[in-house]
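There's a structure below that I have some questions on.
Note that this complex is displayed minus one protein chain, with the remaining chains in position.
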Amino acid sequence: MNQLLQVKNLKTGFRKENGMQNVVHGISFHVNKGEIVGIVGESGCGKSVTSLSIMRLLHDTPGEIVDGSVMFKGEDLTALSERQMKKYRGNELSMIFQEPMTSLNPVLKIGRQLRETIQLHLNMSKKEAHQHAISMLKSVGIPRAEDVMNDYPHQLSGGMRQRVMIAIAISCNPSLLIADEPTTALDVTIQAQILSVLKDVQKQNEMGILMITHDLGVVAEVCDRVVVMYAGRIVESATVEELFAAPKHPYTKGLIASVPKIGQGINRLYSIPGTVPSPSNMPTGCKFAPRCSQVMEICKIKEPELIQMKEHDCRCWLYQEKEQEVEHIEKGSSARG
Amino acid sequence: MSDVQTEIMPEGAVSMKEGKLSNFWKDFRKKKPALISFYFIILLFIITLIGPYIVPYDPAAPDYNKVLESPSLQHLFGTDSFGRDILSRLAVGARISLTVSISAVLLGALVGTFLGLISGFFGKWVDRAIMRVCDVLFAFPDLILAIGIVAILGPGLKNVVIAVAFFSIPSFARIVRSATLETKEMLFVEATRSIGASNKRMIWKHIFPETVPTIIVYFTMKVGTAILAAASLSFLGLGAEPSSPDWGAMLSNSRDYIDSSFHLVFFPGLIIFLTVLAFNLLGDGLRDVLDPKTKD
Partner (left out) sequence: MKKEVLLEVKDVKKVFPLSTSWFAEKKYVRAVDGVSFTINKGETFGLVGESGCGKSTTGRLVNGLIKVDEGEVNYKGNDLANISEKEWKKYRKPMQMIFQDPYASLSPRMKIKDILMEPLTIHFPKMSSSEKQSIVKELLGKCGISEYHLEKYPHEFSGGQRQRIGIARSLILKPELIIADEPVSALDVSIQSQILNLMKDLQEEYELTYLFISHDLSVVEHISDRVGVMYLGSLVEVASKQAIFKEPKHPYTKALLSSIPQPDPKVKREQIVLQGDIPSASNPPAGCKFHTRCPLAMDICKKEVAQLQQVAEDQQVACHLY
């Protein structure tokens, strides 16, 4: 196996006055070398917290990794010290965010910010780093790269800034890039540009990309495999073709059906009733049960496991063995009684 | 309309059941200096209300057998040049100081808030006119302005109130104006305009409530300043009658005894200092809780 990143049973929680409140509840997935994996879900499903946990960037939040491991090229990132982690960040492992303005330093020129990242991780002289920076800017499709080196972030448009962020992120030839909603703040025509840049650099460098997004269109466009999250859990994961052709989990089905598609010509959209439950108010059984159109008795009592069906995992009682189901109900009721 | 779904669980409904006030109190309780100040001010208010009935000595009755006595068990803060108990006088005087300063700031806040709201809301020449007048008033040091006003209106507590109120107006006007400018740009104000609300309605029902936290914070801090100003005017003989137990007047009367009987100056000075400090600390704490974005 060519696994680049392997997340195992990751649990992340937020410190609250009355103890920890878990936001990510034991998720496991992997990213292979040169593969684009998407994590989709609606706001509050824990997808961004997952990416921050992998990068160990939770210290700005009240969040904390509670359990699990994040194996990156055979090294457990959760066990590293902050200093060792710094060697990985921006080098082997880099990240781009939704709003590039917040991750660029407003008072430093683009050139300097790029050069510093390069010099920090790659053993290069100032001159070499400068040349490398320009070639990086060119590789993400920035016209007049030499001029842009002397610009400040605010002088660039949103799309340009996101290109600069990508240039910085790939400047040290990382083997994994985590992209957290990289195109959400951008217009469609600019989004199309950025996505094609991402695909290009991914091919050139054989990078793995973990793409965090709420947009199923973006997933279908760029990803190889998809992980669907709901309420801090993985509810389904499959290859992109499989997921869109034959979604299994009612949530995934509902999500795909909710998106208006051009040329579809229907009068009413499918809609999932209700809203995502708040972390303090989670239902006991399957977290999707209150909104599910195919809900059964067992769903309200016990949470299903993520079952593996060749290359297609799904967390739903509809796909568990029937006998197992009965057994679980008995167990559930005896535990209650 | 069959499948319009009533949503199941409103987010955050749980945390809000406790109510706004208890949330406020929970946050405020963590600010220790502000909390202590709050209790101190409550104590002052209680003294203001019941002080005259519980003080051990008549604050106005002279006792020529006990002139200028140092603090003792009988007279905790000592006695003054007429043998009057200083503790009793301070307790009764609290009423004068607090009434004068709070009513002055209240008056200033009322006028200043009104000016700030219309200045921020209407902008253009209204704003420019009001703000230029405020700039002129700002150019005078507070106390000089107050002395000038009292000089015109004549000495007396009522005029001290007017003078102190007058110099609080521009600061309230300015702070409310900036809060108004910020709120005016918010979407809900535009939404209210789109349903046809009058200017009056937008100002009072939608913008004013948003400025209240700022006003409360600023009000508290301004009371401290006003106590100091009122005391200063009395000290200069422009405020309370010299014989009344006003804190500033007491300080003024004891100037001559500063070498021989230090307690005469010390205790009125201490109480003024503590009160002003308490109001400022309370204001700081309130700001942190109510209006965190104005923190510098």
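Should a chain be cited, it is by its letter among A and B, assigned in written order, with residues numbered from 1 in that chain.
Going forward, a residue touches a chain if its C-beta (ideal position, glycine included) is under 8 Å from a C-beta of that chain, and two chains touch if they have at least 3 such contacts.
The structure presented is a predicted model; accordingly, all values stated were derived computationally and were not measured.
Visitor: Of the listed residues B:Ala61, B:Leu76, B:Ala191 or B:Leu270, which contacts the missing chain in the full complex?
Guide: B:Ala191
Visitor: Taking the full complex into account, find the residue in A:Asn9, A:Gln84 or A:Ser258 that is in contact with the omitted chain.
Guide: Hidden-chain contact among the options goes to A:Ser258.
Visitor: Which listed residue, A:Asp76, A:Glu146 or A:Glu241, touches the chain dropped from view?
Guide: Per the contact definition at the top, the residue touching the missing chain is A:Glu241.
Visitor: Touch as defined at the start, partner being the missing chain; which of A:Met149, A:Leu216, A:Ile234 or A:Cys286 qualifies?
Guide: The missing chain is touched by A:Leu216.
Visitor: Given that one chain is not shown, which residue among A:Asn2, A:Ser43, A:Ser81 or A:Asn123 touches it?
Guide: Reading the full complex, the residue touching the unseen chain is A:Ser43.
Visitor: Just checking the interface: what residues of chain A touch the absent partner chain?
Guide: 42-43, 143, 157, 159-160, 187-193, 195-196, 214-221, 240-241, 244-245, 254-256, 258-264, 266-273, 275-276
Visitor: Against the chain that's been left off, what residues of chain B make contact? List them.
Guide: Residues of chain B in touch with the missing chain: 1, 3-7, 10-13, 16, 186-188, 190-198, 201, 205-206, 209-210.
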